[in-house]
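Complex shown without one protein chain; remaining protein chains in place.
Going in written order, the chains are labelled A, B, C, D and E, and every chain counts its residues from 1.
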Amino acid sequence: MASVRLIEYAEATAEVRAVYDDIMATRKTDFVTNFWKAIAVHPPTLRRTWETLKSVMTPGALDALTKEMLYLAVSATNGCDYCIASHTVSARRHGMTDEMLGELLAVVGMANETNRLADGYQVEVDAIFR
Amino acid sequence: MASVRLIEYAEATAEVRAVYDDIMATRKTDFVTNFWKAIAVHPPTLRRTWETLKSVMTPGALDALTKEMLYLAVSATNGCDYCIASHTVSARRHGMTDEMLGELLAVVGMANETNRLADGYQVEVDAIFR
Amino acid sequence: MASVRLIEYAEATAEVRAVYDDIMATRKTDFVTNFWKAIAVHPPTLRRTWETLKSVMTPGALDALTKEMLYLAVSATNGCDYCIASHTVSARRHGMTDEMLGELLAVVGMANETNRLADGYQVEVDAIFR
Amino acid sequence: MASVRLIEYAEATAEVRAVYDDIMATRKTDFVTNFWKAIAVHPPTLRRTWETLKSVMTPGALDALTKEMLYLAVSATNGCDYCIASHTVSARRHGMTDEMLGELLAVVGMANETNRLADGYQVEVDAIFR
Amino acid sequence: MASVRLIEYAEATAEVRAVYDDIMATRKTDFVTNFWKAIAVHPPTLRRTWETLKSVMTPGALDALTKEMLYLAVSATNGCDYCIASHTVSARRHGMTDEMLGELLAVVGMANETNRLADGYQVEVDAIFR
Partner (left out) sequence: MASVRLIEYAEATAEVRAVYDDIMATRKTDFVTNFWKAIAVHPPTLRRTWETLKSVMTPGALDALTKEMLYLAVSATNGCDYCIASHTVSARRHGMTDEMLGELLAVVGMANETNRLADGYQVEVDAIFR
């Protein structure tokens, strides 16, 4: 058995196909990206992750673009290649310009820098921040 | 010599005081938080970090609140206690509500989860994301 | 000199060959994987890492499969491509099924999510956990 | 408004109380730990996180103790104080002995070490691992 | 618009070319590496990052080789492929031998291991370290 596998629609169970169908309908596309085809190896993870994603990424107090940019900021911090690539595209589709990406990554870079300065200098949290 | 030290205004050099004065003037407060008093042990780091922060966090293509929320998303991902505490307060001052913080951390949590699923399942980046 | 180098058996010193021989004998294979050929550039690291691995991964209070799954959980959290690929194969050899991998990565994903929620919400450790 | 807040049962909405009640019933205790009282600031996160936790941590192909140990391995790797403390206690309740914790953390330590050696030496993934 | 873009000298603005010229003059080379061509998408990030790099990496209380090795230690810990590859080359140019790289990565590996042991065992900081 291969170590890495993708579940294609043709070989998917009805349970997995139902999620794939909902992904394509929701996103108005006719294909499913590799992330979903990989986690479909474990159908409960596929279903739960998709349901959570739909719920968490739906516009609420924060709009869809802001949520995509937060997702990208986390993914860049974790160095997850797949997620950086896919959420850069998603954020652009929601309106992120080169200028906005530039400012986003400038904040991400600076936060990563000052996070380590605060830890490295063993800075105590000020009373006003508690 | 103590391992951890804070440079108070009274003992600071003119170079350090100039930065402290600018911090207080820019932020319209009459005190300097521990982060700056800690990194003032190395004046070039103090000056450079403050100049960069002013430049990076100034509203541009992204507004100040969005930048503060991105900062917080990175800090939560890195588990930096000081930065989480201080930037939660900063973001609230820029208008972040409980509801917005809730949605922000839901995205942060989910991105951290799916980052590891994408890595753990060794998912190849789709051609459409390149 | 190339930046990245692998020490092949034919060019290895007696000290390095002795470790390679023990790796192949212990694993009942006739080749050595890239990880060992890379760290062999520094023979003390090669010898110490192999001795530690043998000792740490030997079944004890925890069986071999559980240890391999813990290794994989850490590697997925750190996003180490090499270690994810190699320990997924190792864990499968020790009996990990698709279903077990699915549950393992579901726990890994959820732990990564809640780790950041606990940090992001600045949750104090309960007295009963101390 | 305080930056960090806990939602106590007495002040909770019916929606939040329903989750608290289910937590106490499922765990057969008469109190709710700080993690849940913190994330209850955002009820959808509370409800979803609890539902996911119940589903993911239920014994399946992996038993409850193995799942708790995987959770702890991730939390130690991320350095999440709250999660390390709480899941050490949970794992002990499911039968983890000092010896098992010792072996678990030995694997966690070694995986963190070799993850960085594999990355630092820029080791290519062997063909047999793909 | 492609998701990933490099700004070549021929298409660069005067502002970007000025930085590229300074990079090539400072490094005594006739080309600019991909990192700079990628961040040039956001000129303020390009200019600021280059100015900071020049300032931070200039020999001071620490010599250039020590600074390059610290950079590499951080990059290996974060698993940043680009930075590991480029700073391994830079450190070698400043005199890092195979033996020194071996000892560097041995320290990096061990620190990553003991960081997680200290966190995993919930070790309190000794009074003498405060």
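What we mean here is this: a contact is a pair of C-beta atoms (placed from the backbone, for glycine too) under 8 Å apart; a residue touches a chain by one contact, two chains touch by 3 or more.
Note that the structure is a prediction, hence the values are computed from the model and not measured.
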Q) Shown chains touched by the missing chain? A) A, B, C, D, E
(Q) Tell me which of C:44, C:59 or C:95 is the one touching the absent chain. (A) C:44
(Q) For the chain not shown, which residue from A:16, A:39 or A:108 touches it across the whole complex? (A) A:108
Q: Quickly run down the residues of chain A that touch the omitted chain.
A: 72, 76-77, 79, 81, 84-85, 88, 105, 108-110, 112-117, 119-122
(Q) Which parts of chain C face the unshown chain closely enough to count as touching? (A) 3-4, 44, 48, 52, 55, 129-130
**Q.** Missing-partner contacts on chain D, residue numbers
**A.** 79, 85, 88-89, 92, 98-99, 101-103, 105-106, 109
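We adopt the following convention: only the chains that are shown with their structure count from here on.
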Q. Going by the contact rule set out at the top, which chains touch both chain D and chain E?
A. A, B, C
Q: Decide which interface, A-E or A-D, involves more C-beta pairs in contact, and give its chain pair.
A: A-E
(Q) What's the farthest chain from chain C if centres are computed as the mean of the Cα atoms? (A) B
(Q) Roughly how far is chain B from chain C, centre to centre by C-alpha average, rounded to an integer in Å? (A) 34
Q: Could you please state the distance in Å, as a whole number, between where the Cα atoms of chain A are centred and where those of chain C are centred?
A: 26
Q | chain A residues counted as touching two or more neighbouring chains | A | 3-4, 39, 41, 44-45, 48-49, 52, 78-80, 85, 88-89, 99, 102-103, 106, 129-130
Q) Hey, how would you classify the chain contact layout here, line, ring, star, complete or other? A) complete
